[in-house]
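All protein chains of the complex are present and in place, except for one that has been dropped.
Order of writing sets the chain letters: A and B. Residues in each chain are counted from 1.
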Amino acid sequence: MSLAVEHLHKSFGGLRVVEDVTFATDPQAITGLIGPNGAGKSTLFALITGYQRPDSGSVRFGATSMRGLSASARARHGVARTFQIPRPFRHLSVRQNLMAAGPRQPGEHPFNLLFRRHAVARRERELEQRADAMLAFLGLEAVTHALSGTLSGGQLKLLELGRALMTEPRYILLDEPFAGVNPVLIEQIAARIRTLAARGTGFLIVEHNLPALAALACHLLVMDRGRLIAAGSPDTVLADRAVQDAYIGGAA
Amino acid sequence: MLGYLEAVGTVGGIYALLALALNLQYGFTGLINFGVVGFFAIGAYTSALLAMQGGPFLLDIAAAAILAAIFSWPLGLICLRLRDDYLAIVTLAFAEIVRTVIVSEEWLTSGTRGIPGIPRPFAGLPAGTAAVAYLGLVLATVVVTAVLMRYLVHSPFGRMIQAIRDDEDAVPALGKNPASFKLVVFSFGAALTGIAGALYAHYLTYISPDQFVPLLTFYIWMAVIMGGAGRLGGAIAGAALLTVFLEGTRFLRDLIPFVSEVQMASLRLAVIGLLLILFTLYCPQGLLGRRIA
Partner (left out) sequence: MTFYLNLAVTGLLQGLLIALAALAVSLCFAVARFPNAATGDLMTLGAYTGVAGQRVTGSLIAGVVLATAAVALLSLASYALVFRRLIRARSLVAPLIASIGFAFLLRSVLTFFVGFDQLSFRLPIARSLVFGGVRIRPSDLWLVAVAVATLAAVLAVLFLTPVGRRMRAIADNPELARASGIHIRPVMITLWTLIGVCSAIGGIMLGLRTVVVPEMGWNLLLPAFAAAVLGGVGNPAGAVLAGVALGLIEALSTPLVGFTYQTAIAFVLLIATLVLRPQGLFGQAEPVR
């Protein structure tokens, strides 16, 4: 699925946090988004996923405008996201966290718990299998039944990713997916992202780990102080003087 | 002695029902319902008034549940899409309004005079057996409710409400809307609270507005917090502790004669206040709960 953002604006009080941001990504494209802290990347994510309403501008996924759609509606449309600081359901186990993300579980409606018990049980088994496969892929089998509130930072990042993948998305916005994750696993995750992208899932990835991102993304966007200051292939963008200036003092 | 134990058991069972309902709302879903006594009163008065008109017992109970749920619905629709504390304030206010209406609309509720002579089921049986039968009824209701809760909590629905409790803002990113889940839980809990009210009215056979004060709401909160919010056994354990506490202070009065009735009531209130403070500070997970760092 493709993403098109046009003239997105957002201010808080007098501060312009996102200013006239316009870009489009192709389906099957992995797009990276970089910029120094405070550039507005998280706010941009919030605007695209429906967690904040823009002052003006539009967001389109595929041919569908997201105008007026709530965050959950956008997610049902196939737009998944992770959070920069992981938000696990702390008192649920790791596996339950993943299963909570699974769509189309009739058992989430009390009516079906009474009258469609077979369908509910069947979907539970499917979700269990998918969750177990996800746990294996992420290397989290050891903590399958552990309460997610007891996980380490890196494990929580992986759980965030796993939860987003469980929603069967057509577009995924990842917020620093590699932070705190070991290099071998980063490569495995990157491989998985490439596979999914080849099958048509779009990706927009915020990362400070530039080498990993540059190897993964075919297209890079750079934000600084709310504006998009550069866009293009990783080599071009990273060689751009303005980008280097903006990044002095930021993570590299 | 037996009669006393039956009484304590019956009232304790009713507290357990209230605690189970609040535990579902707050312990498992994170809803701050400060209006427990309001739905309790609606259930009690609905059931009592219908019974006085000759309505059969089961119909009275059902009506109590339905009416409590109906009143909870608009409150839920308005508040559950907003911040958590708005529900707290609105439900607290709602309970007060319910009480005000009960006191003022004398044509319906007999105001402060109350409603005496509410028919009890099992009236045909000899007195001793009837009391045991009623105790059995209440305890059976508690058991059925507890089993139902267990099933609900372990279901996909239960998974979602706990997710909402743990991090409501992360739920929309999964394509699910917290508000509809919260509304179902709120109304179901209200219906259950209404049933408890009906059982209470038919047990005491006399109800009046004085019995439906905010303090009761916070008795139940104390039970849920002490027992362990979000733990299946917590509500029942908490209700048991609450019953022991309330009965215990009654005995204490007999042991310490120089403390007046008023002072004993003050001491009770002080202990409740202190327990609420101490538990939130030092034992927020309750006696049965697990603490996550």
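Rule of thumb we're sticking to: a residue touches a chain if its C-beta (ideal position, glycine included) is under 8 Å from a C-beta of that chain, and two chains touch if they have at least 3 such contacts.
Please read all numbers here as calculations on a predicted model, not as lab measurements.
Q: If the hidden chain were put back, which of B:M52, B:A240 or B:L276 would touch it?
A: In the full complex, the listed residue that touches the missing chain is B:L276.
Q: From the list B:A7, B:M52 or B:V103, which touches the chain that is not on show?
A: In the complete complex, the chain left out is touched by residue B:V103.
Q: Of the residues B:V90, B:A191 or B:L216, I need the one that contacts the missing chain.
A: B:V90
Q: Extract the touching residues of chain B with respect to the undisplayed chain.
A: Per the touch rule, chain B residues meeting the hidden chain are 26, 30, 32, 78-79, 81-86, 88-90, 92-94, 96-97, 100, 103-104, 168-169, 172, 178, 214, 218, 221, 225, 262-263, 265-270, 272-277, 280-281, 284.
Note that only the chains that are shown with their structure count from here on.
Q: Using mean C-alpha positions as chain centres, tell me how far chain A is from chain B in Å, no decimals.
A: 42
Q: What residues on chain A touch chain B, complex-wise?
A: 49-51, 70-72, 75-76, 80-81, 83, 87-92, 96-97, 99-101, 103, 105-110, 113, 120, 123-124, 147, 149-150, 163-164, 167
Q: Taking the touch rule as given, give the residues of chain B at its contact with chain A in the complex, in rising order.
A: Interface residues on chain B, with respect to chain A: 151-152, 155-157, 159-160, 162-163, 165-167, 169-177, 181, 184, 188, 230, 290, 292-293.
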